[in-house]
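Excluded from the complex is one protein chain; the other protein chains are retained at their positions.
The first chain written gets the first letter, and so on, giving A, B, C, D, E, F and G; residue counts start at 1 in each chain.
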């Protein structure tokens, strides 16, 4: 490997999460070497179209979540983590969460387009949500969905603000601040568009569930 | 009157809203003169405890809404404007809206503590909400209530962010930004804690209803 | 339809506003399917040039407002909503408001380039403004026009800050904050550049006017 | 109860977290009634000195965490949630988390003053941290402790930014933003000084652990 | 004098503005020494009640503008600088501007409470405004008055945002940003509540008028 | 003209500044019509390369200041307004100020690259600066030049923050805030990069000088 | 000691800076115990009046810098670190820097009230500044002094923004941003009002000078 890079081989045994490749700023050459060398899981996020093209022959590339995975872990016998989105614009972020979970062997189940402007859509899926041990809820704009969901179910909820929005909500800061301010207890929040981070939080919870 | 003050006698005929006294910075002497002179409606908002004490003998003072009114208009034969709050902390702001409506002769009806953390409370009052020609919705923290309400009823909705909150939501900016970002159409927003402004918007709507 | 999309068929009967398509992030394929399927009103906003090209054969496309409409509602027998702009740069936002009103059958009337740097332009149109039951006022930069208009007329006023500006006013935040701070009562505000949202607020007001 | 208050009796069965009293804005009369009526757990947070004085005869009051509890749940047979602070100034926030956990029957264990300016303090407690199924990490100023801890242990970590700081870090926004930006995966964040919220997230995780 | 203070005796001859005492942080002892020593003009701004009490025997103290002056310059034979306020809350800032002008011998004329919510008040004073060689315009809230005035008169206009406001406009940042964004050319802006700074700008203009 | 445009023919007689064309958002067709019709001064700012190409045959185009002028006014017999820049990156903004002054017949004199990192450059030009009746000072980054200049000369100073900078000073907000905070009295500030606005302020001052 | 406190006894040998007591939030009891136990240097900063009263019998208390020191180190044979302030309001911050240096045995020399509004004051002390191996420059408001000084001398400069200011510069953020944006190379910046931090940076530089 590049002498400038200090790969943290030991990260999974210490933290339960293997080292993952963050795409931005990586050269094509560097990325392809990372996916050619060694063996076992390689997972990369936030890939550009060029990076995805280059990795397509070395890994399973998902254009919606902008991820690539080599040698994903076998699915574990665990109940699925639920992933919700308020709108269709949040699907890429939710897909990054799903891809991360699945790369690490954690089953996932998605529920898209169930935002608060039409509550009946959420009420229709409540029984299924209640079966999930953890929920990841992605929303942009005013970011109200986590508050409503956390008032209806008893699973811990990881809220992901997305950059979907216009005017003051462009970029996701309003959704982020809204989620941090929620009047419903039992919510914790990750960075804007950070589907990966939400999935890692869920994996750490489920790892402990197994290890108990 | 003080030569420095130019009272806008003509405001009601031009705009449908009489001139109203904004308490902060007014001296006791100035306020008592305003409530002693002339005749007809006098209405003051954002009064301090001292100002309320001084006006108590000249007007009806409401300690919750921090308003004083002399000679309120007779109630009009109109359906009531609905005023909702997410929590009990929003009641002072909602009360300023109610006091403003009632000073101007517009009936009002209040629905307090119906925030989104327990949706059943909102669902229980839906038929009553649907009977209101305009809704004023007050919420602090993540300010999610207007989005949910506007997705359920067909009245125009004036959203009032309140300064109720803690940490990032302290002061009301998160609620304000959240309401401006709402995914539910048919919402317009006023300044933080501005129950008075929301009521004036409602009065202008109802004036037109009458004049039609 | 795409299983990921949960179309809210019931929205118009609940809220008086039909579901509308928000262009950003929608694929051409998805958009053309939405405008090919079913019947009755279809209305889309914030379309890109490519999206407008694709919809041109299925709908009436307006390049200034960046909207497309299929089967607009018949014009109702109602007085027109007035739409003002401070400058010529605000015309696209005003046009989105007009296109929305007209798609929903509400007549509209526009008054462009009447900003406060030359007040005589506003004074010349006052009689016409006073005939409108609702006003939508679009302004960028310092956003002063709504304050001046609301001090002169008795219609409720929906203020739309626009992203027109330079230096500190670039992006519309100054106009937004200015409108929320207005010293003239009877103003409510929508998100930056949200001509659509202002029109929906006006439609909800006029729906009630009819239903009364 | 006050007709303005709609107590959410059903919250615990829906969400696993009972309704909790948020002190600010509550009158002494209202608070004492809440702690006198009914039976079973009552828990209040963010109490003022006056409120604590008034509740002292009705509940166990903790002056550091500014909480009061009546009839806390019996401790469950579960491993303790670990609570860390970077400095001594963060102890009130950590104490709110501990009081919340203990009111709900969840054991807790605290590790105070283990900030990154002296890493040896953290390294000394690593074995004990690794035994905790969830960690709550409280830090103000630059908020670096969660990143370092999450790189060393495999428990899910709830980060609590505190308002401890001076100059640019006064009020906790820098710690909040820092924690959201962490380079270590497996962290989720709650609002500034929100020890209560972090504990609720941990309780929801541990509830599921039990129910599995 | 205190050896820590380096009095800039030469400032007036270099810049046309004598050194002025900024009250905050000065001890009573220090202030009284400054007003006891030497001779000629001494002028202090932003004084606290205690500081004003202490200086009352050494200088002319004005409680509205919070200034003190010893040996003001004789009034010059120059046309008056006009000072406007939008509301009555802006009068203290306008008074600081007037006190500064008069201390330096420049005549001033004030026009209070002529804000844009009632334009007729401004139109009534236009002839008098047109006679002023410079205008200082003080406004809080949305700060729209300078834009309207600069579109009506040909004098250079110094805009002073004031901290008068509520909600988003509290503290004066909205008024400041609004004034910087003005669509009317011929406006320059000073810091929030800086009546002193506006007056110094006007004095420098009028000094040059004389010296021409 | 386009019926949507209301040209303010009367602006120069009211305010001393003729109506000027702001380039952004104007179509080529609209611009060329404005420069083809009528007679006398036409002046446009913030032109794009395409707009400049289109106007090159109808007006004098300056690529540095991005302005075009038709029929500039004859130079008046007045001392020159001085224009300073801190660095070479500020020259486009300074050139917009110069082009504006010259279009309106006011002589100008420029002093570029005299920033505070090498004070000897400023000291070398002091006698020339002292001969100018007004100074326009353009600076980006920390925007310190106006403070130093205003402490050395007696002319009124219009400060122009520029968007020159990197990191925190990118976009000009730091320079703007710094200039508003200046410890030197006799400074007023315009919007970021607003050389045009600074020149209009100077023209209004010099108009009065003439009319006196 | 309190079991909650983990005193970092080893800090000085690791980093060259002994552990120092940050006053805010410490109880009187805790502080007096810290200054009673053990031996050798004890140094506390940001003390409240009550804390200073309590320590007055155990340590040398300085009311201007709000510090207390027990057993300061003997002065080292090193050239003095120079400490400058722009105004007299910055003296408390400069005094904290001086007290910190002197507690650690590093000589200091102060130069107060040499701000850029009167450059002659700075020029008068240039030879003395050039003799200092490190300079600490404290300034509020627009924070321009470090840029000017760093362009005149060759010592490394630690800039300390102070919270001295009004309007937009209140609290010190403008001075901070200005210093970070300086056009003069050779400046590094510490937190607002952090005289202690600047002194620690200087001590670390001088420690290395000695150890070389």
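Note that in this section contacts are C-beta pairs under 8 Å (C-beta built on N, C-alpha and C of every residue); 3 or more make two chains touch, one makes a residue touch a chain.
Note that this is a predicted model, so its numbers are computed, not measured.
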Contact list for the unshown chain, restricted to visible chains: A, D, F, G
Of G:23, G:105 or G:156, the residue in touch with the unshown chain: G:156
Of D:41, D:58, D:78 or D:116, the one touching the omitted chain in the full complex: D:116
On chain G, residues whose C-beta touches the chain left out of the figure: 11, 14-17, 20, 133-134, 150-158, 176, 180-181, 184-191, 196-198, 200-201, 203-205, 207-209, 212
Footprint left on chain A by the chain that the document does not show: 4-6, 8, 10-11, 24-26, 46, 163, 172-173, 176, 191-194
Footprint left on chain D by the chain that the document does not show: 86-87, 115-119, 141-144, 147-148, 150-152, 165, 167-169, 173-175, 177-184
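Convention: only the chains that are shown with their structure count from here on.
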Computed distance of Cα centres, chain G from chain C, in Å: 56
Residues within chain C bordering two or more other chains: 11, 117-118, 150-152, 167-169, 173, 176, 180-181, 184, 191
Inter-chain touch pairs (all): A-B, A-C, A-D, B-C, B-D, B-E, C-E, C-F, D-G, E-F, E-G, F-G
